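Apart from one protein chain that is not included, each protein chain of the complex appears where it belongs.
Labels for the chains are A and B, by order of writing; each one numbers its residues from 1.
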Amino acid sequence: MPALLEVKNLATHFTTRDGIVKAVDGVSFTLEQGKILAVVGESGSGKSVTALSIMRLVAEPQGRIVSGEVLFKGDDVLKMNDSQVRELRGDRIAMIFQDPMTSLNPVFRVGRQIGESLVLHKGMSRKEAFERAAELLDMVGIPHPRERARDYPHQFSGGMRQRAMIAMALACDPDILIADEPTTALDVTIQAQILELMMEMQERTGAAIIIITHDLGVVADMADDVMVMYAGKQVEYGTSDQVFYRPLHPYTWGLLASLPRHDVDEKGALRPIAGQPPSLINVPSGCAFHPRCPHARGLCSADAPELIDANSGHLAACHISPDERLLLQPPGRGGGVR
Amino acid sequence: MTELLRVENLCKYFPVEQGVLTSRIGRKVHAVDDVSFSINAGETLGLVGESGCGKSTTGRCVMRLLEPTSGTITFDGRDVGSMKRTALKAFRRDVQIIFQDPYASLNPRMTIGEIVWEPLLVHGIGDREERRNRVKELLEVVGLNPEHINRYPHEFSGGQRQRIGIARALALQPKLIVCDEPVSALDVSIQAQVVNLLDELQDTFGLTYLFIAHDLSVIRHISDRVAVMYLGKIVEMGDWRGLYDEPHHPYTQSLLSAVPVPDPVKQRTRERIILQGDVPSPIDPPSGCRFHTRCPIAQFPKCAEEEPPLAEVAPDHRAACHFAKPFPINLQGGSADAG
Partner (left out) sequence: MTTDHRDPRRPRANGPTDVAGHEVRAEGTTLPTLPGDTHAHVQAETATGSRTLWGDAWRRLRKNKLAIVGLVWIVAVLIMTISADLWVPPLFGDPLAVNTTPGASLQAPSLTHPFGTDKLGRDVLSRVVYGARVSLTVGVLAVSISLAIGLLLGALSGYYGRFVDSLVMRSADVFFAFPYILFAIALIAVLGPSYRNVFIAIGILGWPSIARVFRSSILSVKENEYVDAARAMGASDFRIMFRHIMPNAIAPIIVYGTMSIGGAIITEAALSFLGMGVQPPTPSWGLMLSDAKSLMFRAPWLTIWPGFAILTTVLAFVLMGDGMRDALDVKMKD
């Protein structure tokens, strides 16, 4: 049986006045039923475009998926015609966006917006859909769901809107939920509520989740698997424990060492990654990270490293050899050892 | 240690804007309500809280970018509230601000040289040549190439712009810098660069910071003392270690437990308190303790009727809770006895 979602060598480019932006450049991963995959990276790393590409939502004509395959249960989404893709979107693959303030349409009642996809995909009547929307609101923890379904989005707070978005995404019982920075716009106490809710919903519906975030705390909280992206490329992929405790790529080391922590006793110095993220138009030659990498050598600027399986499914795109890595003692978290 | 800044009973209410014909009087946003704290020279006070808790408003009142509704602000023994033109200008040499948004905080039509130069010009410091050298020196101090003096802000990335903003704040050799969410718009790796820079500058120039942020980890890293705000009030304040190790206020505790730790095993095993509901509106704040509507340990009717004072719970550690007690948080993960 084919995997739930298999992305192979996906590349999405944008044409701008300055040249071609390789927003996503050769990303591959597999998502199994019921798993949570976190895509981590800083702004401009291509993590959001990866998600949009899977949904075929990249804005054309500037943006174009130039190569790759996105196999949903074995069928290539990129080869589907428009109506097939529309059937997929919102029904089998649903998405939650970052900004709960703008992702709901202000002129329609919340209940109607949640019911929309049910009318579209499940052939329900408006009335049935509205009833179901109220149930969904109840499920995501909104008090008085029947009354609130009649409200307009502006009557909802930020946290409630994100709950409503989750309800909307779950309406058709999708196989995959893609959440693009779902808690970035929210306060921490609300973020905790939403993360909790997402995990609960995941357990209940069995949907697989792709969560896109820059917050390593959120990753540690939710993810089974982690994909780290830098300048449009996948630099590391592994289970959450592999990536946090035995990271392979110097960029991942840098990210972990940059974080101020409130869970360790002493204040240690932060070790930032030097320099600035590259412009995606002039991506450095070879390994895109080499100008900022403290371990770069001649080979790194000449040759782009391949994504290699270093250890039971733990992949990294880096020229550093395993022996050398032992000597470098990267800043992993050593299983909580202090 | 000498006290540099003292804020007493600071209040700032904003009128609620209404239509043309309806009355503007009456409803007010209680952005900051009876806030008192002090900062010693050379120290960093972290002001932390969620959006709308009044932390930025407090910072702006301290700078007199906003006029406080009531309360007194004393800087270096001088009363800031009563300052007139000349005194205020002198005060502004001593107190500077660094902003959150690296895009909105630099005038896009000025070169970075002009931006850093401007405070020197406004205060008539040095002649042309001296100013020019000083600007180059400042750019160097914040880690920018002084040759880029003639470039415009849009030619720089977010982290670099934030450095320009820091150079501008340093130009007048201030004593106090209000840092208003200076790193929250930056990517993690760049955020660490800027935090380290601020740390170094504090050591080099003996600066005092009022550091405002919503990120508890950043606040912990940079602060000597920390004040936690909720709905316009300080609910807990104290030495960073005491506050993070033994938070006495249930809000501080839930805040700390809500921040996910970038360590999967710890995160899976540690205790969490998930607060219910949303922050109430500051237009009509709850009676008694403002946190009682979401508090996991509230006891009624006391908490809904009586406002708890900010009382000492340990040396240099105060909390505003009727039932304040040390809540050791198990942030470290593992079984509860591991903490």
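Following the convention adopted for this analysis, contacts are C-beta pairs under 8 Å (C-beta built on N, C-alpha and C of every residue); 3 or more make two chains touch, one makes a residue touch a chain.
Given the structure is predicted, the values throughout are model-derived calculations rather than measurements.
Across B:44, B:57, B:193 or B:293, the residue that sits in touch with the chain not pictured is B:193.
Although one chain is not drawn, the whole complex shows that of B:100, B:208 or B:254 it is B:100 that touches it. For the chain missing from the display, the contacting residue among A:105, A:125, A:155 or A:311 is A:311, taking the whole complex into account. Where chain B meets the omitted chain, the residues involved are 60, 63, 65, 88-89, 92-93, 95-97, 99-101, 104-111, 118-119, 122-123, 143-145, 148, 150-152, 154-157, 159-160, 163, 165, 168, 171-172, 193-194, 196-197, 200, 265-266, 269, 332-334, 338.
One rule holds in what follows: only the chains that are shown with their structure count from here on.
A separation of 31 Å divides the Cα centre of chain A from that of chain B. Residue ranges on chain B touching chain A, taken from their complex, read 50-51, 157, 159-160, 187-193, 195-196, 214-218, 220-222, 244, 254-267, 270, 272, 274-276, 278-279, 331-334.
Residues of chain A touching chain B in their complex: 42-43, 157-160, 187-193, 195-196, 214-221, 223, 240-241, 244-245, 254-263, 267, 269-274, 276-277, 333, 335-336.
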